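Just one protein chain is left out here, and the rest sit where they should.
When the chains are written out, they are named A and B in that same order, and each has its own residue count from 1.
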Amino acid sequence: MKDNLNLHQDRYFSSNPKEKKIAQHLYSKVKNLPLICPHGHVNPELFVENMPFPDPTELLVIPDHYLFRMLYSQGVPMESMGIPPLDGSETEKDHRRIWQVVADHFYLFRGTPTGMWLKHEMHDVFEIKKKLNSDTAMEIYDRICENLRKQENHPREMFERFNIEILSTTDSPEDTLEAHQKIRKSGWNGKIIPAFRPDSSIDILNRNWKKTIDKLSEVSGIDCSTYRGYIEGLEKRRAFFKEMGATTTDHGVHSPYTVALGKTEAERIFNKAQKGKILLDDAKQFIGHMLMEMARMSVEDGMTMQIHAGVYRNHNKKIMDRFGPDMGCDIPIATNFVNNLKPLLNRYGNDRNLNLIIFTIDESTYSRELAPLAGHYPAMKLGPAWWFNDSREGMLRFRRLTTETAGIYNTVGFIDDTRAFPSIPARHDLARRIDARYLAELVAENVIDPNEAEEMVIDLAYRLPKKNYKFK
Amino acid sequence: MKDNLNLHQDRYFSSNPKEKKIAQHLYSKVKNLPLICPHGHVNPELFVENMPFPDPTELLVIPDHYLFRMLYSQGVPMESMGIPPLDGSETEKDHRRIWQVVADHFYLFRGTPTGMWLKHEMHDVFEIKKKLNSDTAMEIYDRICENLRKQENHPREMFERFNIEILSTTDSPEDTLEAHQKIRKSGWNGKIIPAFRPDSSIDILNRNWKKTIDKLSEVSGIDCSTYRGYIEGLEKRRAFFKEMGATTTDHGVHSPYTVALGKTEAERIFNKAQKGKILLDDAKQFIGHMLMEMARMSVEDGMTMQIHAGVYRNHNKKIMDRFGPDMGCDIPIATNFVNNLKPLLNRYGNDRNLNLIIFTIDESTYSRELAPLAGHYPAMKLGPAWWFNDSREGMLRFRRLTTETAGIYNTVGFIDDTRAFPSIPARHDLARRIDARYLAELVAENVIDPNEAEEMVIDLAYRLPKKNYKFK
Partner (left out) sequence: MKDNLNLHQDRYFSSNPKEKKIAQHLYSKVKNLPLICPHGHVNPELFVENMPFPDPTELLVIPDHYLFRMLYSQGVPMESMGIPPLDGSETEKDHRRIWQVVADHFYLFRGTPTGMWLKHEMHDVFEIKKKLNSDTAMEIYDRICENLRKQENHPREMFERFNIEILSTTDSPEDTLEAHQKIRKSGWNGKIIPAFRPDSSIDILNRNWKKTIDKLSEVSGIDCSTYRGYIEGLEKRRAFFKEMGATTTDHGVHSPYTVALGKTEAERIFNKAQKGKILLDDAKQFIGHMLMEMARMSVEDGMTMQIHAGVYRNHNKKIMDRFGPDMGCDIPIATNFVNNLKPLLNRYGNDRNLNLIIFTIDESTYSRELAPLAGHYPAMKLGPAWWFNDSREGMLRFRRLTTETAGIYNTVGFIDDTRAFPSIPARHDLARRIDARYLAELVAENVIDPNEAEEMVIDLAYRLPKKNYKFK
């Protein structure tokens, strides 16, 4: 009993009977709708060969910094979780032993979204009916291995079984999108499209920037070593991405600073960067200017533009030096959207050809800055609760803090934003439950009518992402 | 059925039966109390001639930036809503057509305070019993027109029927308050008083500043082109406003920065401003200094001083250039009250002659700065949830984030702060319901006793605003 893994059918709804009943009804309207996945980091290669996933550790632990950061915070060395040091020094290779370590510490995830997603995933995707703990670790490991070998759990079959209508990956301009091309040619009709994320071509502080530009020249067939060529190269790659089905661009920036530099000034900084001499402030100006350029191109080619701002990447220098980026050391920082976005919004914010979706992890900006901005500028929408706030309480706070000022129609529905493919249904399910719960409260308190809530719950789960990411 | 407009009698209360029952009881204690409206932007001219309101579009749409900003954010052009461009170029003149556009988009207001107020207003003030949507738009338009012609819906009759005990307008020092004088002389005994808001005389960056000062000289009979004359002129106007019934001043500032400049320094900046040469930092110093001066005058004449801080006005340059200010493009910004108010609070904060009410839209300052300041300085009180946060959830957050540190007795009750006269009862009703709900939760969770809650709910609805705005 105590060790049974149960997914309660009413989980995450309010336990107030009146609200719960309404939430059940609203959830029933969306629970089986197809999943729209307009932004995420799933590796498209998975679907080219459609090879089975190797084992639970390889699938669920080693690539998931949400998971191993928590164990690390409690003193479990990165190496015990099989994370490979950059210098090739030793790391745990025994995946069963790693799984045991995770199981021993699984209590750390009580009350966290990672815990909720994993439970859902194990129960519904891998048919595990026991809780993960020290005692059950090996039994569950074996069971998952066994299940992963079944045809129904191969990537393409999962994709279909998950009822994914469309899945966007995230790709660099210099990427040739070969995986996407192969999938297209394979005859399989799962819809997987790329998204244009040019951070590496734009961040002139990155030590690999020059190499990236060389590669950009190569794939675009345009000499990108001049500012003019660089802009043309990016434009040409956008066109190619669009041809390949892309409908969006994405931009990860420290701050959402935007600025319109004159051509000469942009060129001057670009040329200095080509010579490897960049001042910090020049970099800030250049990146701010390129966001502006990207908005201009979006106005021209109609691609939805996303900005993910306000993260201090790789805060832990020791971990960065030893293991590289994306190791769970990215920390949100305070952001200012009002001043930083002003130049961009003043130039393009009234233009209906632009659809600009802003994401933040600084919740203090929800009601103060973002909902008021999205509730005014036609071009701006508000992305859902992101990263650490993509959680039961985090999503509720997002709705409470934004709806009254921006309404739900200046938001874009749920975005899973994950690299953990098998967690996708769990993430959408959690979001749909929370939206049902939020709307149920509004109905129970006579703020909206039941029939309005029925429309809204479908808008949030399905129609708004489709519309805002321009999926036909 | 689906199209009936119902105002549920228990709306906005918790649906938890125990809390709801207590809330019903508490609400019954305040629901019919007279309305105290100590700060707002209703045009006093309405009550001079007591002409009927023309039509729903003129009354409810064109002047309400809360409303048209939401439609604009979804791509409806300002001109389709009849907003007049400054250059006199075309705008929609057909009020029925504008009303139809609003009705077509009314679903955008689901879950927003504007939606709640409008529903209340239509149902209770204009006796509309159908929901506003594309189908019902014209029928409702006609019905409202018809109702507006009735004597009971003329401004003075509404004022009485709304049970308004006192209503303050907001006026510039150079205003002669003719409307107020006429109302006084008319024999009608609705109590409408002015408030002294000298922003235009103080903001030396404003391009009309010199003209304002000339006008100030004219109405005060004092030469205000010298710093000394300017201060005297303002003092004289305060005295006049006070004579006319004013009990408050109000100050809208970008940041609540205060500073005590020496007379020479203040004079130097003033003289430069007279010559039209102002540096940004000089302006900041001067405005900060004038807040100080206003506090000094309040200590002397006993007028309650309000500061509304932390708004980036007219953020959208295109809209500002084409339509002017107050067009829904004002965006809150992060504020710092602790350092900025220190000079003022250090000089006058211990003085019981000063009653300083601080408003913010930066909710992160509620528990961090404002409740601790108001919970210490005798002169400082905390204004209620303002603007975007004057909403069902926003008001609840305000109470939750301030009461534990400052108590309710360092707050000042509800302020409607509206220019939309017929929305006044809806706004007070929403606030009274939310306060009843908040207190009901405290009772249900045994934090306070029922009899304490009964006192508190009346304090919040009636006694605190009366006391803090010095209405006898």
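The rule is short, and it goes like this: a contact is a pair of C-beta atoms (placed from the backbone, for glycine too) under 8 Å apart; a residue touches a chain by one contact, two chains touch by 3 or more.
Bear in mind the structure is a predicted one, so any value in this text is a computation, not a measurement.
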- Quick one: which of B:Leu26, B:Val253 or B:Ala406 touches the chain that's been left out? B:Ala406
- Query: So which of A:Lys2, A:Lys185 or A:Arg207 would be touching the chain we can't see?
  - Reply: A:Lys2
- Query: Quick one: which of A:Asp250, A:Asp282 or A:Asp362 touches the chain that's been left out?
  - Reply: A:Asp362
- Taking the full complex into account, what residues of chain B touch the chain not shown? 16, 18-19, 336, 338-339, 342, 345-346, 349-350, 352, 364, 367-369, 371-378, 380, 400-401, 403-410, 441-442, 444-449, 451-452, 455-456
- Message: Using the document's contact rule, name the residues of chain A that touch the chain not shown here.
- Response: 2, 8, 10-16, 69-70, 72-75, 107-113, 116, 312, 315-319, 328-334, 361-364, 388-389, 391-394
